[in-house]
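Got a structure for you, written out below as structure tokens; questions coming shortly.
Every protein chain except one is present and positioned as in the full complex.
Naming follows writing order (A, B and C), and every chain is counted from residue 1.
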Amino acid sequence: MTFYAPFCLPFILGAALMFIIVAWKWILWLLRLPRSDKRLILRGLFTHRTLGAAWEVVRESLLHRRIFRVNPLLGYMHMSLAFGWFLLIVMGWIETISYVGFRWVPLQGHVFFKYFATSLPHKPFFDFAMDLLLLFVLSGVALAWGKRLYSRAMGMRRTTKHVLGDRIALSALWFIFPARLVAESTTCALYGGGGFLTGSIGGWMGAHIGVLPLMNLETVAWWFYSSCLGLFFVALPFSRYMHIFTEIPLIFLRHYRLRSTEKHSSYDHFQIEACSRCGICIDPCQLQSVLGINDVQSVYFLRDRRYGMLTRPVADNCLMCGRCEEKCPVGIDLNTLRLNSRDRMRNVPDERRYTYLRGVDRSSGEGKVGYFAGCMTLLTPRTLSAMSTIFEAAGEEVWWADREGGVCCGRPLKLSGETDSARKMMRYNTELFRKHGITTLVTSCPICLKVFREDYDLPGIEVLHHSEYILRLIRAGRLSPTHGTTRYTYHDPCELGRGSGIYDEPRAVIEAVGELLEPASTRENALCCGSSVANLAISDGQQLQIARSVAAEMEATGAEVIVTACPLCKKAIGRGTRRPVVDLSEIVAASLK
Amino acid sequence: MAAINFGYTISKPRAIDLDRNNLRKSDEILHEMPELQTCIGCGACTAVCTAGNLTDFNFRRTHTLVRRGEYEGIYAEMNKCMLCGKCRLVCPRGINTRAVVMLVKRKLGDF
Amino acid sequence: MMKRRSWQEYQKEIADDNYYYARSCIRQNFFPGSEKAFIDILHNDLGKDLLDDPKHSSCTGIGYHSDIVPLETIMTVVARQFSLMNDAGYKNFVTSCITSFGIYNEILATWEEFPETEERTREYLYKATGREFRKPQSLAHTSDVVFHFREEIARRARHLLVNATTGEPLKVVEHIGCHYAKIFPKSGIGGSEFPYVLAGMIESWGGEVVDYPERRHCCGFGFRNYLVQANRGYSIANSHKKLESMAPYKPDFIVANCPGCAMFLDKWQYTIAEMEGTTYGENGHGIPVLTYEEMAGLVLGYDPWTLGMQMHQVDVEPLLDKMGIEYDPAAKYLGRNGKYIGKPASAVVNCCPTDTIYDIRE
Partner (left out) sequence: MKKRVIVIGGGIAGMQTALRLAEQGVEPVLIEKEPELGGKLRGWHVLFPSFTPAQEVLTELRRRVNDSGIECRMSAEVCSVSPREVVLSGGERLACDAVVLASGFTLFDASIKEEYGYGIYDNVVTSADLERMFNEGRVAKADGSAPRRIAFLHCVGSRDEKVCQQHCSKVCCVTGVKQAIEMKRLFPESDVFNFYMDIRMFGPGYEEMYREAQQTYNIHFVRGRISEASPTLEGRVQIKAEDTLTGRPLRMSVDMLVLLIGMRANDDNEQLARGAGLERARSGFMKPRDLFLGNVCSNIGGIFYAGTISAPKNIGESLNEATAAADAAARYVMQ
């Protein structure tokens, strides 16, 4: 057997082109990785990390476990297409081997085996197995069609709006498997064989269609099938389907501890092109659900960035609340990528700025515990006086870093993309903290907390959010709040919850002073108050709209008091409700009296 | 021509000359941020300012100068801002003050 | 045209004859030809009696405005001038300087309002010099006097303020010293807002007054502002503003009635040209600055070098050419005795590089 027919040409060309382009991209990206990243890869290559990565590839790239967790139907759809197709290829390979033994068969020989194997005696097991797998894939294709027509049924309120390249690839993909079904069925009609699917359809066709039309149909069908494959392969590297291949190296690199940072690096390409544009990030976005803004979500951000058409309004309009990142099935560092896009747009290196910081020290008091209220906390004096009460009750000697106004932690500047300038502030505050010899740094502002933990170099200084600190005091018996009957509900600040992983401590503190009622969206799914400093675009009115929607959810719990642990959230939610909105420290301080 | 040093220079006129000032940049800024027009000039932003606490940065004055077409030195002035966002929390007109700082810096980078 | 007529509300009595003449410190030093021209015009052309008394002194106004001379001192000095006038038998005091004019007005008004200060001044004067004084019957600035006789001068005119080739009236910027009418509007012809003293002369002699936005702005002299070198930037900024404002009107020359203004509007043009390379007149040169006596002198047919016009920093030759006045270019820097008096360095504001006008071999 030659394993060649003219109709194979589109497939052969398409596949060759695809492999060349994908290999070219990967090699380029890998070569351009910074030296430190390359070292990480080499160090991880021959360790258990590689195995872990391989197992994750199976779980995620084939089985799509994470999507399953978010949305089982959507998970099935993706799994049937990916895992089904994969099994078809593997099974096809085995089928070829079992028919012709271990000999070299060109690629198209495996793919179009049915066409070439008509003269061989049939093996019903493979006919059955291949038909079963085809059905599995076709069920996924059917779901994909359904999702396009009626996304709500798939549990998605919105789906992605695609670009032209995606549409071509998508259309090709949609037709690949139906075309295969028709092609194999006509061959079965002419030469017999086939399982319950192709065999039965073939039988029916043989009975109803003449031989000559069938022969013509066979040629057309195999040509069409091959063309669909070829077209899909050509479009793949330029479309969202690049994710099929890119997610694999991404998983490996991630296991080797490569990370995106506030500066753009070659690793970002793997993340960006690993986005399948599934659109799962659209629904959790409050800019979409509350404000109806539907062109800035992560999927569009990554798309625009990949094609080099990222605009400032898209990059700027994001709360960076992390709700989408939490849901992303590929696990892309969406916030970090957005951050380094902003860095590219706004950062001015080596700028002479903030020279006025030199020598400034407005701190007061002395103690091993330092308290950094944060700029925003200075506008919520109740938090300040509550913290003061708590420190006093616990008998803590405290060094107040910024009671008379300090220097910003640098996070807002970093979030807006002026990363190099932000470093100047970080350096200043680091020096200040070190100079005063503190061992613990407490802050009331989750924004500051995150940057202290992630970007500051503070050896020998433990950084705590005041919720963690208060809980410690309670557990150590240094604070004894009285348990009351007030029912509280708790709003997770983004930077504290998703940002720093602190969910339990504030809850434990609230439960120490009263009853806690959870709102509908809570913990990892908690809503953003809307006033995030990361969003550089939305107006005051839009912030208020989001705040109102959040407040409504909090009110719906029936709690008398809304508690949060971030000055910005407190201010924001307070605008949307008549109920009292208080900081965690306030309820603790009140319960001490 | 080699300029002679007389020991003094011609003092810049203090008047804001709206006949001479080119308001194109200012108009572009207002076009992108129309809400800036609603400023009452109450100065709460400046009073609350983290940078203003440490230096002479005056956001109200600076953005007002921009609106009058006085661009010289504005970039350096706006660069004193730490973008902490406190001012946005107190603005009675709800102006996105941080966006104003970034927009002005973007538009007036070459002044 | 309300503005045009509003000057008529501000009129004052100007004596017709018999003047006691008080000179100006600045003018005697920087353009002495103007004061000489005034005396000549009054004596020779108008046949008036005027006493140029060698005994009178500076009014000490510059010292007073620079906080060096106390009020009591300047009052006594002024009282002495009046006493000298009494001695000479004159009643009509005319002064060549705007600063002095302001000082005399201010002191007479102070004596009026606070008679005890006059009493004290009499006492001081008597103690210091043994003199007594009577206040003048009338007080005028010399530009008032020229204004008073403007029609008579027009009748005797040899040249008018018109372009000799086109017949078009010359465009003239007039500049009034601040202390002429801004302190006491009633003391100036036309008041402080629409002073008419120079405008009247220009109109009578065939010229056209340029009305430009910064017309009323000070030249910037400002005593302390000029006298302290570090402050001169403020001083020059004022002239700069005026020149910028008048330049688009393409004035043919500027005429001023104040010693400081005539000097600074002229000399600052040179400084600005050196500092910034900006010039305001035709062909990249300066705008000539004249005193009203020089303007009257040209109208009456005096020789420009006799009038002392070579003392200006900005060359006046283009203006003379325009008016069709004949002059000897080679005689520009020759004194009255025919000797070379020195010349300023060539500058942008000069239309004719001086070296080519007069080849000096020393």
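What we mean here is this: contacts are C-beta pairs under 8 Å (C-beta built on N, C-alpha and C of every residue); 3 or more make two chains touch, one makes a residue touch a chain.
What you are looking at is a predicted structure, and each value in this text was computed from that prediction instead of being measured.
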For the chain not depicted, the shown chains it touches: A, B
Which of B:Val66, B:Leu89 or B:Leu108 touches the chain that is not shown? B:Leu89
Which residue of A:Ser98, A:Ser171, A:Thr311 or A:Ser385 touches the chain not shown here: A:Ser385
In the complete assembly, which of B:Arg60, B:Lys80 or B:Lys107 touches the absent chain? B:Arg60
May I ask which residue of A:Leu13, A:Leu107, A:Leu544 or A:Ala590 touches the chain that does not appear here? A:Leu544
On chain B, where is the contact patch with the chain that was removed from view? 40-49, 52-53, 56, 58, 60-61, 89-94
In chain A, positions touching the absent partner: 378-382, 384-385, 540, 544, 571, 574-575
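Operating definition for what follows: only the chains that are shown with their structure count from here on.
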Any idea whether B-C or A-B has more C-beta pairs in contact? A-B
With centres defined as the mean C-alpha position, give me the chain B-chain C separation in Å. 45
Measure off the straight-line distance from the CA centroid of chain A to the CA centroid of chain B, and report it in whole Å. 39
List the residues on chain C that touch chain B in their complex, please. 229-234, 236-237, 240-241, 271-272, 274-277, 348
Considering only the defined contacts, which chain B positions touch chain C in the complex? 1, 3-4, 6-13
For the complex, give me every residue of chain B touching chain A. 35, 48, 50-51, 53-55, 79-80, 82-86, 88-91, 94-96, 98-99, 102
